[in-house]
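One protein chain omitted, others in place.
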Amino acid sequence: MTATKAEAAAFMAAEFPQSKCVLEDLTPGTATVSHAIGHDELRPGGTVSGPVLMTVADVALYVAILGEIGIVPLAVTSSLTINFLRKPSAQAAIIGRCQLLKVGRTLATGEVLLYSEGNSEPVVHVVGTYAIPPATLTTQ
Amino acid sequence: MTATKAEAAAFMAAEFPQSKCVLEDLTPGTATVSHAIGHDELRPGGTVSGPVLMTVADVALYVAILGEIGIVPLAVTSSLTINFLRKPSAQAAIIGRCQLLKVGRTLATGEVLLYSEGNSEPVVHVVGTYAIPPATLTTQ
Amino acid sequence: MTATKAEAAAFMAAEFPQSKCVLEDLTPGTATVSHAIGHDELRPGGTVSGPVLMTVADVALYVAILGEIGIVPLAVTSSLTINFLRKPSAQAAIIGRCQLLKVGRTLATGEVLLYSEGNSEPVVHVVGTYAIPPATLTTQ
Partner (left out) sequence: MTATKAEAAAFMAAEFPQSKCVLEDLTPGTATVSHAIGHDELRPGGTVSGPVLMTVADVALYVAILGEIGIVPLAVTSSLTINFLRKPSAQAAIIGRCQLLKVGRTLATGEVLLYSEGNSEPVVHVVGTYAIPPATLTTQ
């Protein structure tokens, strides 16, 4: 069972209504998300705020997993390890590209690279795991 | 060189103007931060949003480090590992307690436990590292 | 269902026959493990090798979990985040103290601080998660 890009985008809009994340692409095992950067996303000094970066990574991972297992609202983030590599641009959108590493019965793990749009050097690396509720699985 | 609670609180207010984090306590090697939870911090289903949790942990760690090394604006988060343990309450403030593990010349590492106020079981565990710019150190 | 210190020690001896880890203490939610340090555990320069440190942390976490859920041979490490804080002594045993953070139905998470015996400053911090097989749970 899988979710299409349209299904995943509709679910994201309902689940993260405050989020400005836009689902750009969804293919088997990967997802690409973008997030516009403006005044609200910046900290003094022109740095994109950490929580915005985390949001993009978390959403990219979530959507990539939905693409594999279908719409599972109760899947929850179990762990995230975030490495901050470079200062993101204050003038460019943040692009998050997720690559799944393993989708198991109860855990799904993937990594996300975040970029400032137009720059090929990653600004953040995230590896994270979602827990998939057993109840969900028995009903599939 | 160290920062007092008042100095650290003033710096936080300037550095994270959007943040609702309140510095509750600052002692050698520890910091306690609180964050009120209302509509803006919740996701559908009554879950405190992940980025809010990350913010509280990041601020608690930052402030604890400032308490040890003084006001160093250029210290930046290098890595964060976040384990989500339990669903936080939608009705209680989030409390973050940081315990520093090591403050070295260029890296400072600490852990933060987040709680829903009034509940002794942690909802999130974070371990993270800040990079302290060498330039800062040579001028101190 | 829980395991006693004797049951956990017997299981460890069978499961990790090459390991020199000794179970020192097991109480609800905590475990303490020691590992003698000699020539085999050192790298050039007198540093305790990273894999030895990881082993002590992994065993302490595993045993603490067994203490809570009983002998579950199929529980496997899902993730470990290791922060190396200080150089361990080449002349002292490594002591690992695990504190569980959450024992859920399918995941158990805890943290471990490693010390050089006789020194109160931790040398390594580890936070890790074990996956507990669903089959185990349904038969209990």
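Here are some notes:
Labels A, B and C are assigned to the chains in the order they are written; within every chain, residues are numbered from 1.
Going forward, a contact is a pair of C-beta atoms (placed from the backbone, for glycine too) under 8 Å apart; a residue touches a chain by one contact, two chains touch by 3 or more.
Nothing here was measured: the structure is a model prediction, and the numbers come from that model.
In the full assembly, the chain not pictured is in contact with A, B, C, by the touch criterion defined above. Although one chain is not drawn, the whole complex shows that of B:32, B:49, B:116 or B:129 it is B:129 that touches it.
Touching the chain that is not shown, out of C:38, C:51 or C:104: C:51 (per the contact rule at the top).
Not every partner is drawn; the one left out touches chain A at residues 81, 83, 85-86, 101-102, 109, 111, 121-122, 125, 127, 129. Seen across the whole complex, the unshown chain contacts chain C at 14-18, 40, 43-45, 49-52, 54-55, 58, 73, 76-84. Residues of chain B in touch with the missing chain: 78-79, 81, 105-107, 129, 131, 134.
The definition used in the following text is that only the chains that are shown with their structure count from here on.
Put simply, the C-alpha centre of chain A and that of chain C have 32 angstrom between them.
Computed from the mean C-alpha positions, the centre of chain B lies at a distance of 28 Å from the centre of chain C.
In chain C, the positions touching at least two other chains are 81, 129.
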